[in-house]
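Shown here: the complex without one of its protein chains, the others still in place.
A and B are the chain letters, set down in written order, and residue numbers restart from 1 in every chain.
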Amino acid sequence: MNKLYDVIIIGAGVVGSAVAREFARFSLKIGVVEKELDVCCETSARNTGVLHAGFTYKTGSLKAQCAVEGNAEFDKVAEELDVPFKRTGKVVVGFNENDRQSLLKYKAVGDANGVPGLAIIDKQTLENLDSSAGGEFAMHAPSSGILNPFIYNIALAENAKQNGVDFYFNNEIMSIQRKNGFYELTTNRTVYQARWVVNCAGLNSAKISSMLGIDGYTLAGFKGEYFVLDKKAGRYLTMPVYPAPGPTGGFATHATPTVDGNVLVGPNSELVEDFEDYGVTPAGMEELMTEGVKMFKHMKREYFIRNFAGTRPKLINKETRQVLDFVVEARAEAPNSINLVGIESPGLTCALPLARRAVALMREKEELIANANFNPRRKSILCFAEQSREVQKELIAKDPNYGEIICRCENVTKAEIVAAIHNCLGVETVLGIKNRTRATMGRCQGGYCETRIAEIIQEELQKKTTEVMYARRGSAMFTGKVRG
Amino acid sequence: MRKEYTCIICPNGCGMEAEIEGVRVIDIAGAGCPKGQEYVEQELTDPQRNIATSVLVENGILPLVSVRLTKPVPKARIFDVIQAVKQIKVVAPVKIEQVVIENILGLGSDVIATKNVSAK
Partner (left out) sequence: MAMIKKDVVIIGGGPAGLSAAVELKKQGINDIVIVEREKQLGGILRQCIHDGFGLTRFKQTLSGPEYSQRFIDQVEELKIECITDTTVIDITSEKKVIAASKNGLLEYQAKAIVLTMGCRERTRGAISIPGTRPAGVYTAGVAQAYINLYNTMVGKEVVILGSGDIGMIMARRMTLEGAKVKAVFEILPYPSGLPRNIEQCLNDYDIPLYLSHTVTNIKGRSRLEGVTVSEVDAQLRPISGTEKEYACDTLILSVGLIPENELSLACDVELDQRTKGAIVDENYQTTTDGVFAAGNVLHVHDLVDFVSLEAEALARSVISYIKTGKLDKCDIAITTDANISHTIPQKISGFKDCKLSLRVRKPMKNCEINIMQNGKMLKQVKFKKAIPAEMIQIKLDKAELQAVGELKVVVR
């Protein structure tokens, strides 16, 4: 029988992990229940990796407040949690009078929201900032940045784990009952009991909300597709370059450098019924290629590494279809629950501010005692490729596994692969190793390293060939041995 | 009747056209060497194939040793040969040309190693 938790958090995306980490500052028994085999599998893993400034959100909204708050603190957060982050700034470029009006409108919103340093700049200033950006003028948002969303999500979860939070993977919540003042959460594999439940289920947040007894939320799924371009293309782009928003406020296809030096082109937007249909479509790719090359002239076929897609779970008014603000609430219908519904962009930026608001909602009902042992700091796996030759020599001398290059495109060593395999969350998938080390992210897409990684997983974890999982539940890579 | 053949004896893969009567080759064009006609004649009577596969290695630095046959065997028996190969294992060290199975299934062909595998 599983122990009685003070708090069970549903979902280990960036929001669930941030909530876990913030609750861990207090002396509580906390568990996170996640349906997939790792943290960061859905929307948290499928986005542009941007730290937003906050100039596109309605003044006074939760999105606006949390974005500005999350943006301001991120230098400290990235340092504490050892997350790759660059405060590159962003330019939103315009060509004509309509664009200028649009930019002025967003500058006003941004100023009202407390976004620092927004400025309308001329062509010369724009060229000085980024020589490949096309545009007659632009709005410069110096507080925007780019981060590694996988490492950020993993870092939050690992920090939570190191501070005592339990993580349960491969457990999908099937039903939630209230019994004797507790919550009983039944998954596909077992039952958990908790005094409090926090709904961080993202794509499934409306479904979990209903299980808690809070009905009436409608999520609309908007699929976005992306191209990932080679680091060679990344040399031409130093900061996100967006076109001026259209009349409805959305951004058309844009090009964003990643913090590792690749380029993401996208996302487009298409209403979908099935939130987990991540298929990349010919129409979507066609749209990205046509629009993308306008924003980024180096969008050439020879740079294409791969495509992916994600779904934005937008909370909407069922009748008017209007997109609504984030919901973070504690409702009487579901006592001792905290309900987060419709968290999508700017979810990465807002994760910790939202988490603190969740904690505050619990504090309204209960006194929370500080965890004296809470350590907010966490280290990533050391990246061999980024070290100087002197440091590389020392590393190999200490651990010869640093001298064995496994992923040759990204120069990831066996020591890093082994460290990733032995991650504190107990994740065992190939994708888990990819997200923690960058192995398989290069131009050969695992052509050289995947066979080695699969072998090392089997050795280190004593796994049978048929037990090696690629990414999601049921994603066995192999059907068995050839002989024996 | 006229029939087209691609010879598989060597990588040249000569495209041939043969005039066939029953199992006899009356005439042949396109063969780069005499083996071409031999190949067609064999195909008509008793097609033969060589195959490459793997045998499990015990205590080797590699888990498998690649093997092939010293002589082609009847095409119809290929999967029987594979089944027989699946049942056995060799102990390292294994050397190229080492006989792994002698006279497999009595077909007059040996299974030999095509790779060196040192012991662990």
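Just so it is clear, a contact is a pair of C-beta atoms (placed from the backbone, for glycine too) under 8 Å apart; a residue touches a chain by one contact, two chains touch by 3 or more.
Computed from a prediction, not measured in an experiment: that's the story for all the values here.
From the set A:Lys3, A:Arg189, A:Arg235 or A:Arg306, the residue in touch with the chain omitted from the display is A:Arg306, counting the whole complex.
What subunit B contributes to its contact with the hidden chain is residues 6-13, 15, 49-54, 56, 61-64, 66-68, 75, 78-79, 82, 96, 114-116.
Listed for subunit A, the residues touching the missing chain in the whole complex are 227-228, 276-282, 285, 304-308, 389, 392-393, 396-397, 400-405, 408-409, 411, 413, 443-448, 450-451, 454-455, 465, 469-484.
Just so we're on the same page, only the chains that are shown with their structure count from here on.
Chain centres here are Cα means. That of subunit A falls 54 Å from that of subunit B. By the touch criterion given at the top, residues 482-484 of subunit A touch subunit B in their complex.
Touching subunit A in their complex are the following residues of subunit B: 54-56, 63-64, 86, 89.
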